[in-house]
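My structure is below; once you've seen it, I'll send some questions.
Every protein chain of the complex appears in place save one, which is left out.
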Amino acid sequence: MTTEKQQETVELLLNMGPQHPATHGVFRMVLWIDGERVVDVEPHIGYLHRGSEKLCEGESYAQIVTLFDRLDYIANFNNELVVCRAAEKLMGVEVPERAQYIRVILCELNRIASHLLFYGTYGLDAGAMTPVLYAFRERERIQNLFEAVSGARMMHNFFRIGGVNEDVPPDFGQRVRRIMGELRRGMEECDRLLSFNEIFLSRTRGIGAIDAETAIDYGLTGPNLRACGVPYDVRKDDPYEVYDRLEFDVPVAEHGDCWDRYWLRVQEMYQSLHIVEQCLEQMPEGPVMAQLRRIARPPKGEVFVHCENPRGDLGVYLVSDGGPKPYRVKVRPPSFCSLMPLKHLMRGCYVADCVVILGSIDIVLGEVDR
Amino acid sequence: MLATLKGLVTTLAWAFRKPVTAQYPKQHLPIQPRYMGFPALLWDDTAGEPFCTGCMVCVRECPTQCMKAEMKDNPLQQEGKSHRRKIIERFEINWNRCILCGICVEVCNFDAIEMSHVHELGGYARAGSRVTLQELLKYGREFQERSGWKPSNPEKNVAGVALAKEKEKRQPAAAASRSEPASSNPSPGKES
Amino acid sequence: MATDRGQGGAGEVRQPQAERAAGHGGPQAPAQPLDAMGQATLALLQRSLGPYVVESGGSFDQPVVQVRPKDIVEVCRICKEREALDFNLLHCLSVVDYEEHLQVVYHLYSLRLKHKAVLKVDVPSDDPTVPTVTPIWRGADWYEREGHDLFGVVFEGHPNLAPLLLYEGFEGYPGRKSFPFHDYQEW
Partner (left out) sequence: MIGREVALAAAGLVALFVGLSVVVLSLVWLERKFLGRLQGRIGPMRVGPFGLLQPVADAVKLILKEDVVPAWADKGLFWIAPILMFVPSFMVWVTIPFSRDLVIRNLDMGLFYFIAVSVVSVVGLVMAGWSSASKYAILGGLRSAAQLVSYEIPVIMAVLGVVMLAGSMNLLTVVDKQASVPYILVQPLGLAVFLIAGVAEVGRTPFDIYPAESEIVGGPFVEYSGAHWAIFFLAEYINTFVVALLVTLLFLGGWQWPHLPGVWAPVVVLVKTYLVVMVIFWFRATFPRLRIDQLMAFGWQVLIPLSFVNIVLTGIQLYYRWPSWSLSLMSLGIILAMAYWQYRTQTAPAQALARSYSQRAYSQRRGA
């Protein structure tokens, strides 16, 4: 009876990445789409795999810090901190208090820089082109400060096992206070431009929602988990450095959608400013480096240390055999975990939402692929 | 609607403010004093030779293996103008591989290497970034002149001071009477 | 220069590693004893896991429990579901190559009770097979794929053990100590 050609609709296979302006690096996802709807998605990573973990096995403890700089290349100080803390814990080193305060200040400033970058790129993902320029303008102030402190704008290699490389410049406090005022103004401007913009709200509210249980199941941490209503923050729950002496809020949202994740990060920036303020007040004088042998040789043993990165809970599993080089280093990258529920987040959304969702979980491919 | 208007005002306000852009090749933003550019070798004026003795510690500690060094016996030391027994003969840094971590500076015992402020490497040849001893010393000199660099351990590393001290140890009276330490005086050195 | 490094540097290091590794195996002598919370958790773990525990110990804040590969799924299920343990976050899943055997290490964390635990499983290097824990924590998915990719550990029952970080058809397991790195040269 049916003589006419049978017609059928097939899903279109859309290859997004690794060269795509909105995949934040060399991330690739294969989308099966039905019209504009995403039926399924398969993420592919590994395009930036440099074997950092393996490289660590052939490098001395001092050299490893440079490798960790390059994991999450947006939040270098936070990464340096975690590997230094791992070695210090294994060696039982007591870090001088001043060094701890310096570390916290730099890490929190780095968190602001990282979240500003998120803010900018997220605006870009949503199609607004100005936020990224405003955010970079503000970020520039922080980078300049980093340059004055560590000599490098991004790959600092400033933290050492047992402290920091050298004391901050004499005008450090003054400079930080000055840029903090500027940053606050800049952040408020960013807030005004994007946060409650109607189009932005309609693009992000209710999109890519994930509930707390699933999020924990997938191992999400950091702002992505807090957006679901779980107030898990390593700085509070497993305090390190001097965080237990500082007073700050952990912003927690509820719905776990894109806008919540965005909003949390914006709020975290203000909290970080608050932390930096307190640190500047409390910072004592004194040495910035513990008395150590020149070549670090942690005793045999193993340790797992985790810190709150801008992207979540960054952990390092360090196995030492007592030699000058670690036996095994395993990194627990928060972005890696954030990517796992991608299928869950993206199924059934629009193609345009894919970009917004991927932007909202704020991945750094250097850390995902290591 | 309200937020939309706020956003419009925010962007429009910038039309009346001064742009933040710096016109790069015409206008260079100031470099911070601690800025870590590419590593360069420093020059010891008191002896007229580089500080570097070619001890290879930087070569070994470099995370990216971007350096190569060879040492030789120091002729100036035999002449008594320097306290360095060995001196660098060939040194090469591949700046393309350098990651500007500063570990070489940290491990150097002779104040011989320093992160200079050189950072603009544009060129047409890939091998152009393989920098030889002569160039490294040139960049180092520029850095020394511009930044007023001071050696961290002059007694040990600056030839003039070290020789004077050596002499002081050997013949305290003579050293005290002579004001000019190193260059004018052919010291007996190590031959005794 | 790359060649220099490959033959000199890495070669030098590789020799002593075999001896160095010999000291490893199972939970090691702790560098520092367990802290109070860790001891409490360890006691809890020993009580709950009872028959499954092969060896236990720990250092710093990490109580370590060694179990047999075939028991790991059951142990993980208990860890997650028992109210007193409630390890709802799989913090990290790593594979460590101790040359004579591979070790799969599970770092667990409880968001509610804020305690940690480490589970360890030893598998032979020539036939590394561990049951998957993806049904318990979906977050184990990519960790296990990575472990398979870099170390060749087969996680039985894993829905998709396709290469994650390496490309399709990559030969060998680059995470292992025996992988010949000095054969590779960059430019």
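Some observations on this one:
Chains: A, B and C, in written order; residue numbering restarts at 1 for each.
Quick note on the criterion: a residue touches a chain if its C-beta (ideal position, glycine included) is under 8 Å from a C-beta of that chain, and two chains touch if they have at least 3 such contacts.
Only a predicted model underlies this, so the values are computations on that prediction, with no experimental measurement involved.
Among the displayed chains, contact with the absent chain in the complete complex occurs for A, B. Among A:70, A:137 or A:370, the one in contact with the hidden chain is A:137. Taking the complete complex into account, A:259 is the one of A:218, A:259, A:317 or A:336 that touches the chain left out.
Between the chain not shown and the residues A:93, A:193, A:283 or A:364, the one that touches is A:193. Of the residues in chain A, those that touch the hidden partner chain are 12-15, 20-22, 36, 123-130, 133-134, 137, 193-203, 205, 231, 236, 247-254, 259-260, 263-264, 267, 350-355. Those residues of chain B that touch the chain absent from the view are 1-4, 7-8, 10-12, 14-15, 17, 19-21, 23.
The working rule: only the chains that are shown with their structure count from here on.
Annotation: 24 Å between the Cα-based centres of chain A and chain C. Touching chain B in their complex are the following residues of chain A: 59-60, 62-63, 65-67, 69, 130, 137, 140, 144, 147-152, 155, 157, 165, 169, 189, 192-199, 201.
For chain A in complex with chain C, the touching residues are 45-46, 49, 51, 53-54, 57-58, 89-90, 92, 214, 216-221, 230, 232, 237-238, 298-304, 306, 313, 315, 317, 319-323, 325, 327-328, 330, 332, 336-337, 339-341, 369-370.
In the complex of the two chains, the chain B residues touching chain A come out as 1-4, 6-7, 10-11, 20, 31-36, 61, 63, 99-103, 106, 115.
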